[in-house]
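A single protein chain has been omitted from the complex, and every remaining protein chain is retained in its original position.
A, B and C label the chains in the order they appear, each numbered from 1.
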Amino acid sequence: MTSASLTSLYTDIIFEHDKRPLHAGLREPFEGEVHHVNPTCGDEITLRLHLTGPVDDPVIEDVSYDAQGCAMSRASASMMADLLRGQSVERAAEISDSFELSMASRGKDAGDEELIGDAVALLGASKFPGRVKCVVMPWKAYRAALVESLAALGAAEA
Amino acid sequence: MTSASLTSLYTDIIFEHDKRPLHAGLREPFEGEVHHVNPTCGDEITLRLHLTGPVDDPVIEDVSYDAQGCAMSRASASMMADLLRGQSVERAAEISDSFELSMASRGKDAGDEELIGDAVALLGASKFPGRVKCVVMPWKAYRAALVESLAALGAAEA
Amino acid sequence: MTASPTPFDVEAVRRDFPILGRTLADGRPLVYLDAGATSQRPQQVIDAEVAFLTSGNAAVKRGAHQMAEAATDAYEGARERVAAFIGARRAEEIVFTKNATESLNLVAYALGNGDASTPDRLRVREGDEILVTEMEHHANLVPWQELARRTGATLRWIPLGDDFRLDLTDLDSLLTERTKVLALSHQSNVLGTVNPVRELAERARAVGALVVLDACQSVPHMPVSVADLGVDLLAFSGHKMLGPTGIGVLWGRYDVLAELPPFLTGGSMIEEVFMDRSTYAEPPARFEAGTPMVSQAVGLAAACDYLDGLGRENVLAHEGALTRRAIAGLAEIPGVRILGPALSDDRAGAVAFDLAGRHPHDVGQVLDSLGIQVRVGHHCAWPLHRRYGLHGTTRASFSVHTTAAEVDALVDGMAQVVAFFDRFR
Partner (left out) sequence: MTASPTPFDVEAVRRDFPILGRTLADGRPLVYLDAGATSQRPQQVIDAEVAFLTSGNAAVKRGAHQMAEAATDAYEGARERVAAFIGARRAEEIVFTKNATESLNLVAYALGNGDASTPDRLRVREGDEILVTEMEHHANLVPWQELARRTGATLRWIPLGDDFRLDLTDLDSLLTERTKVLALSHQSNVLGTVNPVRELAERARAVGALVVLDACQSVPHMPVSVADLGVDLLAFSGHKMLGPTGIGVLWGRYDVLAELPPFLTGGSMIEEVFMDRSTYAEPPARFEAGTPMVSQAVGLAAACDYLDGLGRENVLAHEGALTRRAIAGLAEIPGVRILGPALSDDRAGAVAFDLAGRHPHDVGQVLDSLGIQVRVGHHCAWPLHRRYGLHGTTRASFSVHTTAAEVDALVDGMAQVVAFFDRFR
């Protein structure tokens, strides 16, 4: 007798990513690296970002990471890496904005599957405020790594 | 239409002492001097004690003081000085113990008039916890000055 | 004197305060004129807290279960409510403390806790100056004395004038490049004087000083918007604004809080903890160590609702009328001298006075026997009283439930005080 909201949270695709996370591990080269923790549960992620292309329109060549956490947060990191790799930074911003907005909706927003693909499966967590942080942590890490990477890129260019 | 407890607090004799306090002013010689304040209302007393006689059975030669405070606290200082002057320290201890015990009784103990004389008039305040401190402050100052004075006397003797 | 029209139905308000129905010794009705020390709670505030305790109570922020989520929502919702109440730009600018005293100590300690990574403007050190005023409540004076003692900084103060206002004559020599902090009150809890905060904050900003405002006596009684005041940090207490005891507020501009070192440390304010070192969370969590006062935050939010429901301008108008009525009435009593500016725009709130030849304890005692509850003593503003040659005063202070009839009872009571003591002349 499992509750409906529970099965909407934990789906096969979540566990697929939890078990076999895509693009996991820390790789070179990279321009930015950040380490984020969730102070309440002790979860951690180290995330590296590698950009290529012109400084005014860079492309995400690689997102590599080492994530410690619950199924939701690990699946989130995996899906995010898969979604963002190969995208322009501009397009990635659209994706992450859309995703984070949906996550903040407390279950009201089903998410834009066109834009965020498999990551709609993560939105089950948006009904559980205590879990939103787990899911969002990799995305916050991406944002922080992007700031670092762009700065590094700008410095290299100058 | 004044309340009964109010007229039991403020009696003619209280005002008599308030208006014309006995033994007021700071005099020499003295062995101990203390300064006490009541932190809630800012009342202050400086009290000096002059003892004479053998160190193992001294007599209170003089209690002199400068008191700032409400009618109750000023009357208390005046009555106390008048009561204790000329008494042996031993007898003074009986008096002050008896007085302070009655003051702590919340109006239940009418006081030992044999021992504390006019100071029974102060016991009206024992029904008003907020005022007990006002009345007791000079007595606490006396106790502190006594400790100082006895130490000074002992040192002089040695 | 007839009652002036009030901007809301005071009798209806009074029915919200269950305690006002009680009587005192000799069956006297309660005339509570001590709201400046602590206010009473309307039923709505009590109910909000009880409702939380009987349905949503749980540890906040630390649990992932439904109860913890509900409690966290209630607590963070209260933060948003308080932010809106004082016009803060974001809820993260609100730090919950136990009272205004803790809020002010938090700032004073944090300014001494920095290290090399702390921006210079948020670090008080030897040679720096801290500027306060002579009218401060001990809560906005002693923490600064202690900060000066710990750091080797120098404490200076703006003196009070004979007109019961700050004497700004020498401000230029008091507020200088050396000044790291200007700490002052919005409204004096004794004089009722409202300080020219905006002007002083501007002068302080010009020399790079941080401005800390003690708003204990303004936030409960008038519209206050942090956006307008120009200060950096602001403190007030729940129990003076119809809310629970045990909860206070520190508001801070987010950019200031973001760089301020922590004060109390422990659970919920950390980022990572190792045996030998820790890193700290973002504001407001960084300043809220340990289990917070959750039900009290809920009660405080209900108090904000209550005051906003009456209208803050209306509260000011109502209480201002009572202040004026009290001043006018008391001025007629022989021997009474009011400590504070006469009627004017920068004056509201408490009415403190001296009765010639009578100690405030004795005055208060007679008023108490009439059921009139006023405060006597130095009201935690000892230097202020010393400035005017007094050890203490008798103080009446008003709230939303105070009536003109109660003010008249005070004035009449003072006539009885005079008559009572005259018998013993």
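Keep in mind that, in the parts below, a contact is a pair of C-beta atoms (placed from the backbone, for glycine too) under 8 Å apart; a residue touches a chain by one contact, two chains touch by 3 or more.
Here the structure is a predicted model, which means the values were calculated and not measured.
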Chains in view touching the one left out: A, B, C
Residue, one of C:Leu104, C:Ala285 or C:Leu322, that touches the chain absent here: C:Leu104
Residue of C:Gln44, C:Asn113, C:Asn314 or C:Gln416 in touch with the missing chain, whole complex considered: C:Asn113
Touch with the omitted chain, as defined above, among C:Thr6, C:Gln40 or C:Asn195: C:Gln40
From C:Pro223, C:Gly252 or C:Pro292, residue that would touch the chain that is not displayed: C:Pro292
Residue ranges of chain B at the interface with the undisplayed chain: 37, 39-41, 128-131
Touch residues of chain C, complete complex, unshown partner: 18-19, 22, 24-25, 30, 32, 34, 37-38, 40-41, 46, 50, 53-55, 57-59, 62-68, 97-102, 104-105, 109, 113, 115, 134, 137-143, 145-146, 149-150, 155, 157, 237, 239, 244-248, 262, 264-268, 270, 272-278, 289-296, 361, 364-365, 367-368, 372-377, 379-380, 382-383, 386
Interface with the unshown chain - residue positions in chain A: 2-6, 9-10, 12, 15, 19, 40-44, 68-73, 128, 131, 134
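To be clear about the criterion, only the chains that are shown with their structure count from here on.
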Chain pair whose interface holds the most contacting C-beta pairs: B-C
Length of the line joining the C-alpha centres of chain B and chain C, rounded to whole Å: 38
Chain centre separation in whole Å, for chain C relative to chain A (CA means): 45
Rounded Å distance, chain A centre to chain B centre (Cα mean): 77
Chain C residues counted as touching two or more neighbouring chains: none
